[in-house]
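Heads up, one of the protein chains got dropped from this complex, but the rest are sitting where they should.
So, subunit A:
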Amino acid sequence: MDFAKLKRRLYYWIHQIVNILLRLMWHLLHVTIHLCYFAINIANALESHLISKGLLRRYKSLHISKLQYLAIVIESEDCRTSNVIELLQWLADLGVKHVCLYDMEGILKKSKDFILEKFDGATLFQENDVLLDQPLMTLEFASLSDGKEAVAKAANVLFMKYLKSGSTSSYQGEQIFTESQMGEALKTVGGNGPEPDLLLVYGPARCHLGFPAWRIRYTEIQHMGPLKSMKYGSLIKAIYKFTMVQQNYGK
């Protein structure tokens, strides 16, 4: 038999075997990680059970006043209104005053009336509302279109304003708009509420899913797992963790 041919064959088979081995190892690795996460989830469930029963002392006193504005980001596929209403009830019990509900596709936005009707402890957030202590919780609804598309709309507002101001000189290289003007323009197109202090993500991954970029400069982002397995204890833990954070704002 031709030696070169044999050699080629041999290499081919070695290559195949190595490939299969690598694949096997990769799957093995990921199964191990799945198991790790499974164990972690059980531990977390146990902990949150203890927290909700009030057995862990440090979670008993929450400085909820530090949390001015809370954003809840939910994966669109998991948006079940019954879960959302239960979550809102927990938040109301904890004394959270202002909540923004976000999902990419705007499913929550569409069921706005239904949610407000079923959950009677809330009113709709108005653009000009000041964040004051009031008896009822205010609710805001947002979706993906309030992010980048709103910025494009605001850009048009700014552009029109600039044209109407009658300025005719070319403005190459100069800064003509400021960030606060941009914020104002976003407000006029309805895409700029207050900046949330804390953003809780209910979904498979720690990812803000396109929450309006302009509003999350210093927002703490925490991952809570899927909405259907949400827990009261882990909500308390997340808020507790938030109240412990120190921010320098770049200084």
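Quick notes on this structure:
As a working rule, a contact is a pair of C-beta atoms (placed from the backbone, for glycine too) under 8 Å apart; a residue touches a chain by one contact, two chains touch by 3 or more; residues count from 1.
Just so it is clear, contacts and distances are computed from a predicted model.
The chain absent from the displayed complex carries the UniProt protein name "Alkyl transferase", chosen from "ATG13 domain-containing protein", "Trafficking protein particle complex subunit 5", "Pantothenate kinase 2" or "Alkyl transferase". From the options A:Arg80, A:Lys118 or A:Arg206, the residue with contact to the chain not on display is A:Arg206. On the side of subunit A, touch with the chain left out of the figure occurs at residues 22-23, 25-26, 29-30, 33-34, 104, 144, 147-149, 151-156, 158-160, 162-164, 166, 168, 170-172, 175-179, 182, 204-210, 213-214, 216-222, 245, 247, 249-251.
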